[in-house]
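Structure record follows, encoded as structure tokens.
Other chains of the complex are left out, but the ones given are in their true place.
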Amino acid sequence: MKKIEAIIRTTKFENVKVALEGIGMVSMTVTEVKGRGQQKGIKQQWRGAEYIVDLIPKTKIELVVEDSKVDIVIVTLAEAARTGQIGDGKIFVIPVERAIRVRTGEEGDSAL
Amino acid sequence: MKKIEAIIRTTKFENVKVALEGIGMVSMTVTEVKGRGQQKGIKQQWRGAEYIVDLIPKTKIELVVEDSKVDIVIVTLAEAARTGQIGDGKIFVIPVERAIRVRTGEEGDSAL
């Protein structure tokens, strides 16, 4: 099992959610975060002065999936989150050793 | 070391916290998240119309524990979080390679 952790534009979240549903991936956990990448944030103008907004609100999506689903989730997620402009986000894959459904106590891929 | 990451009902958090204290597990990090599982959220009625609330507020608890504590933490946490109804939550176990206490710089199980 793997955890796919994606930090994306908040404005792309609905699009990503629908795209993931389209491949049968409905379970997910969503967190509002802030972040910055290589550009150290973005420059903005305010009353003629330029300043850096260095931590931009982003949306983090976490999905724990069985190994065989990792590639299709990454491709689907990236395509749905992409605008082509800087700041589109990152996807990380992290190993998960066990998964348990609290209601039933069942464990393994069927608990996802 | 392992990170135990549990996404539970917000209403069960106090119960889980007390149960974990009962087995000596007091350290934890808590995040307010939103999520959905297999049911794609829940149906609600409003003025006669039915609509789907698809991202439900949940509470994420993260505990990094030594390997020998993983089983007791999972059992205790699941029991304290359970209502028997759909939406009780998930527990994931993720490997942790190192842990450092910032104040002292110490590393390893004694830093947890």
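In this document, chain identifiers A and B correspond to the written order of the chains, with residue numbering beginning at 1 in each.
In this text, a residue touches a chain if its C-beta (ideal position, glycine included) is under 8 Å from a C-beta of that chain, and two chains touch if they have at least 3 such contacts.
The structure displayed is predicted, hence computed values, not measured ones.
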item	value
Whole-complex copies, counting every chain including the 2 in place	3
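Note that in this section only the chains that are shown with their structure count from here on.
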item	value
Approximate Å spacing (C-alpha centroids) for the pair chain A, chain B	19
Chain A contact footprint on chain B (complex, rising order)	2, 6-8, 31, 33-38, 40, 55, 58, 60, 74, 77-78, 81-95
Residue ranges of chain A touching chain B (in the complex, touch as defined)	3, 21, 26-31, 64, 94-103, 105, 111
